[in-house]
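What follows is chain A.
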Amino acid sequence: MWTQYLIWIFLGIGLTFNGLGAIGLLRFPDVYTRLHAATKATTFGSIFTSLAVVTFAFTQLYLNGKMANLQLGLHTIVAIASLLLTNPVGAHAIARAAHRSGVKPEKAVVDKLAEVKK
Partner candidate 1 sequence: MKMSKIVRTQANFLYPFILIFGFYIIAHGHLTPGGGFQGGAVIATGIALIAVAYKYNDIKKWLKKTRLTATEGIGLLAFIITAICGFGTSFFYNWLANSGLLFGDRVPYGINPGYLNTGGVLPIMNLAVGIEVLGGLGVIIVYMLSYVKEVK
Partner candidate 2 sequence: MRNALVAISLLIVFASLVYIAVNPGDFGGQTGEHLVFGEPKHTDMDDYFIHHGQNQSAANNIVTSIVFDYRGYDTLGEASVLFAAVLGAGLVLRALRRDKK
């Protein structure tokens, strides 16, 4: 069936972006760039690996018509939605806390945010 190749493509995209996020977390110099790499790329990659599962579930539903596969697909969609709701808020809170606790960006000369808040 042709959706098999679609599943492979989705898994490949997801694995690539998750790996880029992890390598960026390991290699970048300071907190803000690490946050930029880790949070955005990992959320994007996890959405694609989950979309592969959704595609698999609906393909199986089309092939043998068991209702359990519909349950698998819907629950995975709920998991993607909750991941999409909670992940950016955590990143925002970490960035704000890092700036408030006095961590400076690497090689930065001006800090406009600290001037604004005064």
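Candidate entries met the following condition: all candidates are chains of the complex that A comes from, given by their letters.
As a convention for this text, a residue touches a chain if its C-beta (ideal position, glycine included) is under 8 Å from a C-beta of that chain, and two chains touch if they have at least 3 such contacts; residues count from 1.
Note that the coordinates shown come from a computational prediction; the quantities given were computed from them, not determined experimentally.
Asker: Need the partner of chain A in this complex, chosen from 1 or 2. Which is it?
Answerer: 1
Asker: Can you list the residues on chain A that touch candidate 1 in the complex?
Answerer: Residues 67-68, 82, 85-86, 89, 92-93, 96 of chain A touch candidate 1 in their complex.
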